[in-house]
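All remarks here apply to the structure that follows.
Just one protein chain is left out here, and the rest sit where they should.
On to chain A.
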Amino acid sequence: MSESNLASSAADVPADAAPPAVRPPRARASGLHGAAARNLGLVIALVAICVVGIVTAGDRFWDLSNALTILRLASVIGVLSIGMTFVITGGGIDLSVGSVLGLASVWASTLATQTMARDSHWVVMAVCAIAVGIGAGLVNGVLIAYGKVVAFIATLAMMVAARGLAEMIANRQTQVVRVPEFISFFRMSPLGVPMLVWIFAVVAVAGWVLLNRTTFGRRTVAVGGNAEAARLAGIKVQRHTMYLYALAGLAAGVAGLMMLGRTTAGSSTNGQLYELDAIAAVVVGGTLLSGGRGTIVGTVLGVLIFTTLTNVFTQNNLSISAQSIAKGAIIVGAVLLQQRFADRSRAGT
């Protein structure tokens, strides 16, 4: 993709790397410091935060309903982050997901869409939200892959434009959902687990399979690791890049739908700054910001670390300012750790 990517990753990816071959050298060299060790580190961090929660808030923290509260909070950002994981693994970045979430939530709750949904089926709203997400993602993808616009700029433009379009459609008003079937669907909690959490789980599992068990996933890793090598290996890099942004858009659409289900209201203010939360979760999870390595499990853990932290801080009546500082420290710590792992694996090859 970008030149810096090529330069930084050319060193540790052989030029003839077929998609599956990109990973082994690193995994072998890092040994215990591979994906499993990284995830273990995240699990330890998560457990540590939980221990702090139990010590400081006791039963109020260690409670099933509190766990579900954390998961419900995590699910919207979680779905966004899964999409973001693919884009970042593919060597890109998407700053527009928060705005696209807002746009999807607004578009799916306009009077026209709601009327149509009442006349036919509430799924119309879901289809609308997802279509909006994919559409915005495709625009991003085409601009970046075929228009050669730098991802940062193209998605920054989409971020601003999608928010503006959402405001225009909603006329800057909050659109309340009046489709009872839609609301009751999101109120359901099969097997005691809220619908939002189910959706997050399904998206996460689908994302894991797609990244780790399909050609699409291997191509994503190859494109992010070394776009030129991937092209030489026969991957249609441009088309694949376009797909990645469409996928992030799809995730943003689903997240917008979930936001709509959670708040029962579409608003152009939905999802502000969520792109940054998603990027933070992805990076903390162990996906390389320069591309070429991605982990869905890490992303899920990253999201859970941040939301559990938020929960613990609220339980203890602590300020959000202190929480932001802790968040910043976690991001820096995680990236420093990743660099150390990266150095070791490079030294090993």
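Convention: a contact is a pair of C-beta atoms (placed from the backbone, for glycine too) under 8 Å apart; a residue touches a chain by one contact, two chains touch by 3 or more; residues count from 1.
One rule holds in what follows: contacts and distances are computed from a predicted model.
Trainee: Name the omitted chain as UniProt records it, choosing among "Proteasome subunit beta", "Phosphoribosylformylglycinamidine synthase", "Substrate-binding domain-containing protein" or "Flagellar basal-body rod protein FlgC".
Mentor: "Substrate-binding domain-containing protein"
Trainee: Out of A:218, A:262, A:293 or A:327, which residue would touch the omitted chain in the full complex?
Mentor: Of all options in A:218, A:262, A:293 or A:327, contact with the hidden chain holds for A:262.
Trainee: Quick one: which of A:39, A:56 or A:69 touches the chain that's been left out?
Mentor: Touching the chain that is not displayed is residue A:69.
Trainee: Considering the whole complex, which of A:36, A:51, A:153 or A:176 touches the chain not shown?
Mentor: Answering carefully, the residue with contact to the hidden chain is A:176.
Trainee: Which residues does chain A use to touch the chain missing from this display?
Mentor: Interface with the chain not displayed, on the chain A side: 60, 63, 65-66, 69-70, 72-73, 76-77, 167, 170, 172-174, 176, 183, 259, 262-265, 267-270, 272-273, 307, 310-311, 313-315, 317-321, 323.
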